[in-house]
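One protein chain is absent from this view; the other protein chains keep their places.
Up next, chain A:
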Amino acid sequence: MQIWDLAEYAAWALSALLGIYIVTDWLKTDSRYSEEELTSSREGQLEAITEQHEL
């Protein structure tokens, strides 16, 4: 069945495209933003603003 052979090639090609997209975006992002900015997330940020966890 030729369609299944084509499906195999299509799956490889699509996987490669998705991989290239992810890696390209990753490298672009890392070069465009500072490390401090990228790693600025802190646990409990929203709670610190909106919730006091007190009764």
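Convention: a residue touches a chain if its C-beta (ideal position, glycine included) is under 8 Å from a C-beta of that chain, and two chains touch if they have at least 3 such contacts; residues count from 1.
Rule of thumb we're sticking to: contacts and distances are computed from a predicted model.
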item: Absent chain [UniProt protein name; select from "Peptidase M48 domain-containing protein", "Electron transfer flavoprotein subunit beta", "APC family permease" or "Membrane protein, Bmp family"]; value: "APC family permease"
item: Touch list for chain A against the chain that is not drawn; value: 1, 4, 8-9, 11-12, 14-15, 18-19, 21-23, 25-26, 29, 33, 35-49, 51-55
